[in-house]
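Left out: one protein chain. Kept in place: all the others.
Let's look at subunit A:
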Amino acid sequence: MRTRTRRPLLLALSVVTVAVALVPVAYLTVRTAEAGWARIAEEVLTVRTARLAVLTVGLAAVVTAACTVLGVASAFLVVRTDLPGRRLFAVLAALPLAVPTYIAAFAWRSSVDGFEGFWAAALVLTLCSYPYVFLPVAAALVNADPSQQEVSRSLGRSAWRTFTGVTLRQIRPAYAGGALLVALYVLSDFGAVSIVRADTFTRAVFVAFDLGFDRTGALVLSTVLVVLTMLVLAGETVTRRRGARYAHLGGTRRTAARQRLGRARWPAAAALAVLAGLALGVTALSLGLRMLQGVSRPGAWAEVAAAMGNSLWLSLAGAALTMALALPLGLLTAKAPGPVATVLDRLAYVSHALPGVVIGLSLVSFGVTLAYPLYQTTWLLALGYAALFLPLALAAVAGAAAQAPPVLEDVARSLGRGPVAVLRTVTLPLVLPGIGAGAALVFLTCMKELPATLLLRPTGVDTLATELWTHTTVAAYAAAAPYAALLVLLSSVPAWLLTARTGILTAETSR
């Protein structure tokens, strides 16, 4: 038992953080309510909205199902069988995370004629999102206690029945969590569906707003989208609560014996190779070919450099603001836990339910009506990034704070060092690497963010993502290629970090 410490400064700063996180959702609610029920009903109860809802939910369902099957199957093959080239396939299955969906969509669209519509969107989103299932499931399979499988086999169950009856249950929290991430991602995706012209809510919101005449309509559509997302999130909370039961029960960890694939060994490897080829090869090949044409254009590199500079500066501002807001709340929940801290923490995750296009839209309205001095400045966009990526930063701060448990500070104090010296010699050295990695992750995620950037950037400021978007919408594929290549390069850093964190790579080498 320990005394609960009060930290008034941290608490005050955390309230500011939560306020920022809540601005978009509060504004959205107020503006939608202002529109009046009649207007909302008129907007929502239309054939078009029904069509959008069916297509959006349908797309989410198809992509989630496909990602779950692909993710679980490839994770099992890589972690638990004697598949040839396992380490390579582990990296290949995680790498699609480095490809923003709008780049994959652009790559496919520029190489395949008539690549448009629902199934095109489903294919691109599946190929880009199955790592969201693969990574947690692979990590769960590495960590799962193999003795349960061994008991099942020794009780006379076949390998297949053991897989469905025991292994799948062990990893259920992992694949359920991953599947819900995919569903959330599909609901919020804007770039890919727009490029392949699939009619979903995000695209409808953007079009309604971009055409300029229907801001209220856009807001109402956004609200419907947010409600859909909230439903998915509620599902995620339920699975997370169930997942608590699956904790590892102490003892030393053993790695499971690998399943022999026998004659299926090479066909399985071939299947994974085809999957990797579709997910990565098409994009790589298409970008490579277009690059050769793109950079040969005069003045291309100067434009790319200017966009790169803007991207760096805007992302830096976004990441700095996000981390500054995340630090007090993350430290508060780690160092002074209690009901207040928990409520604040939960509230900060609310913006998690808002797709980028919705956050962009509500902040535009917020800027125009309430915070005009911020409108058309870098800081409104930075605010948008902060609202979008606060959960990411909070998770990083919380993880970092866990690296310095209070007992270490107690010991350091008892060894005769004052609080400031303890902060300098123990707490900061342990916490800073995690916070730094979190900041880098937020920074890179800001760089590839598209919809909020499109809506909130100051006029005339082009970033890598918006330049790519502009060129794609006018089918200037060659001109778009250098931006796409740079973005893929930048995105592969956080993808690598995420993969390394699951432990599948180290588990592979230690064998």
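Here is the rule we go by: contacts are C-beta pairs under 8 Å (C-beta built on N, C-alpha and C of every residue); 3 or more make two chains touch, one makes a residue touch a chain; residues count from 1.
Keep this in mind: contacts and distances are computed from a predicted model.
K.L.:
According to its UniProt record, what is the protein name of the omitted chain, chosen from "Polyamine-transporting ATPase", "NADH-quinone oxidoreductase subunit K", "ABC transporter ATP-binding protein" or "Multisubunit sodium/proton antiporter, MrpC subunit (TC 2.A.63.1)"?
P.N.:
Choosing among "Polyamine-transporting ATPase", "NADH-quinone oxidoreductase subunit K", "ABC transporter ATP-binding protein" or "Multisubunit sodium/proton antiporter, MrpC subunit (TC 2.A.63.1)", the correct UniProt name is "ABC transporter ATP-binding protein".
K.L.:
Which residue among A:Ala395, A:Leu430 or A:Ala476 touches the omitted chain?
P.N.:
For the chain that is not drawn, the touching residue is A:Leu430.
K.L.:
Out of A:Gly58, A:Gly85, A:Gly288 or A:Pro405, which is the one that touches the chain we can't see?
P.N.:
Of the listed residues, the one touching the omitted chain is A:Pro405.
K.L.:
Which parts of subunit A are in contact with the chain that was left out?
P.N.:
1-3, 403, 405, 407-408, 410-419, 425-426, 429-430
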